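Partial complex: the chains shown occupy the same locations as in the complete assembly.
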Amino acid sequence: MADLIPSHSPTLDSALAMLAGVREAAAAEGLALAAAVVDAGGHLIASQRMDGTPLGAPALAADKAYTAVLWGMRTGEFMESTQPGGVDWSYPSTNPRVVVYAGGLPLYRDGQLVGGIGASGGTAEQDEACVGAAAKAAGYDIDA
Amino acid sequence: MADLIPSHSPTLDSALAMLAGVREAAAAEGLALAAAVVDAGGHLIASQRMDGTPLGAPALAADKAYTAVLWGMRTGEFMESTQPGGVDWSYPSTNPRVVVYAGGLPLYRDGQLVGGIGASGGTAEQDEACVGAAAKAAGYDIDA
């Protein structure tokens, strides 16, 4: 099958384990977050909104996970480059699902991009810390 | 606070219990489904896509749950009325998230509408049977 490129994505169980991890990390900090895990194609596997989380958070969490998969990068990496004068200036306006602040991470396994995870509800740094801890605990790398 | 209307929605734990119930019911039938639970405002609480479910299913599952909450009705109840000549003809075209076939159910508790649940991936009847069983097991009524 030299004409096919292999890819992998998290199982639902693995995605649920990550979301449980986000919830635990958020609760430990007294935060209420929404979080989402997407597959290697950016498609939703699972999403959860903790009690008390703002209604706008689930969509942002999913869009952060999607953005991370689109480029295999942390969403926060786009913050500087999309500012006035940055090399990606105006990029967000071309895709309404692109989020450029922290809280979305690519999921790598053995150097291969296998999905993405995102959270929303805290500060961007808190969101990223919670998903990062959960991804790591589930055996995923954030860098290729 | 006579100027405020009380409302109730499923907790995340209750939503997850329902999604686990959908998964169990689907697996027992050899089905792979996506399912979603929304609150009394139609906003996503939790969503899950079983391994092997078509990629188009999660959006439909969430839209079915949303549609059920919009009117407190089973989505399948709109099938006849939205046909050419029906009293709700053209309604779906006014809201792109409205789904008119079975698989989305309102969630009632003590006669009050508290949320919605939807599934996609099987036939509309299979979808509805699985979410119905899960909602009932979690203590929700489908009718007011």
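By written order: A and B. Residues from 1 in each chain.
What we mean here is this: a contact is a pair of C-beta atoms (placed from the backbone, for glycine too) under 8 Å apart; a residue touches a chain by one contact, two chains touch by 3 or more.
From a predicted model like this one, the values you see are computed outputs, not experimental measurements.
**Q** What is the total copy count for the complex if 2 chains are drawn?
**A** Full complex: 4 copies of the single sequence.
The rule we apply is simple: only the chains that are shown with their structure count from here on.
**Q** Rounded to a whole Å, what is the gap between the Cα centroids of subunit A and subunit B?
**A** 26
**Q** Give every residue of subunit A touching subunit B within the complex, in rising order.
**A** Per the stated touch rule, the residues are 11-12, 16, 23, 41, 43-51, 55, 58-59.
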